[in-house]
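Only one protein chain is missing; all other protein chains are in place.
So, chain A:
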Amino acid sequence: MLKEGNSKISKSTHLPRKRFFRARAHSNPLSDSHFPVPISPSHVDYSVHFPQLFSSSDEGGDSKKIEFADVGCGFGGLLISLSTLFPQTLMIGMEIRDKVTEYVKERILALRVANPGQYQNVSVVRTNSMKYIPNYFGKGQLSKMFFLFPDPHFKEKNHRRRVISTHLLDEYAYVLGIGGIIYTITDVEELGDWMNECLEGHPMFEAITEEELEADPVVKLLSSATEEGQKVARNEGQTFQAVYRRIAPSL
């Protein structure tokens, strides 16, 4: 495995090369999954994800928890930027395409080797986050969730496959702590409207003001740090973002 991985790593940058990790652009989130899923958040093995920070003997009880989740992290551009911006925060990417997940895994390993002491707070997991978010995170555990350039699923019949929907927002609101922030961005106007509408209409989210958006360093990364965002910028395309805060529902 290691040997095979090495041949996929560029000699000049020591990072994995994407062309060895080609994958289909889409994956059906409705299909039954056949990868392992932790039974509950307490079964997530932090020592596998963050080996330098957690030893395998660690019981983990009240130690640090993952706080950022990049849902559909793709090739992991955002995570890599966030990792150095928030070096004290544990973060995880969730991706359903296993080759892409493999790439991000290799990328993080390579970065850890190249930059000792850095990138220890970032990891990736292959999962269907639309089904298994509650298996990874407990109530109110997260402070930021990212949904960057998700699959637009244009056909109305397939709208239920969209990663942002009123019903799924219930689950995201559950894993986000009060005050936690959900970031979404897309280059598809129709999807941008959809995500905005879903968040706007949800009683447990409120829009973040322009001033706060300006002040938030993460917002700039949404379009600049991700591979998809860079592609859109190259093509001089438009992006549509919706950033909302998790609030306590009014009774």
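Assume contacts are C-beta pairs under 8 Å (C-beta built on N, C-alpha and C of every residue); 3 or more make two chains touch, one makes a residue touch a chain; residues count from 1.
What we mean here is this: contacts and distances are computed from a predicted model.
> I notice the complex is incomplete. Of the names "Exoribonuclease phosphorolytic domain-containing protein", "Chloride channel protein", "Autophagy protein 5" or "tRNA (guanine-N(7)-)-methyltransferase non-catalytic subunit", which is the UniProt protein name for the chain that's not shown?
Of the names offered in "Exoribonuclease phosphorolytic domain-containing protein", "Chloride channel protein", "Autophagy protein 5" or "tRNA (guanine-N(7)-)-methyltransferase non-catalytic subunit", the one UniProt assigns to the missing chain is "tRNA (guanine-N(7)-)-methyltransferase non-catalytic subunit".
> Which of these touches the unseen chain: A:H49, A:H202 or A:R245?
Per the contact definition at the top, the residue touching the missing chain is A:H202.
> Can you work out which residue in A:T84, A:T166 or A:Q230 touches the chain that's missing from view?
Once the missing chain is taken into account, the touching residue is A:T166.
> Of A:P51, A:G177 or A:P249, which residue touches the hidden chain?
Of all options in A:P51, A:G177 or A:P249, contact with the hidden chain holds for A:P249.
> On chain A, where is the contact patch with the chain that was removed from view?
Considering the whole complex, chain A reaches the absent chain at 29-30, 32, 34, 39-41, 130-131, 134-135, 139, 160, 166-171, 173-174, 202-204, 249, 251.
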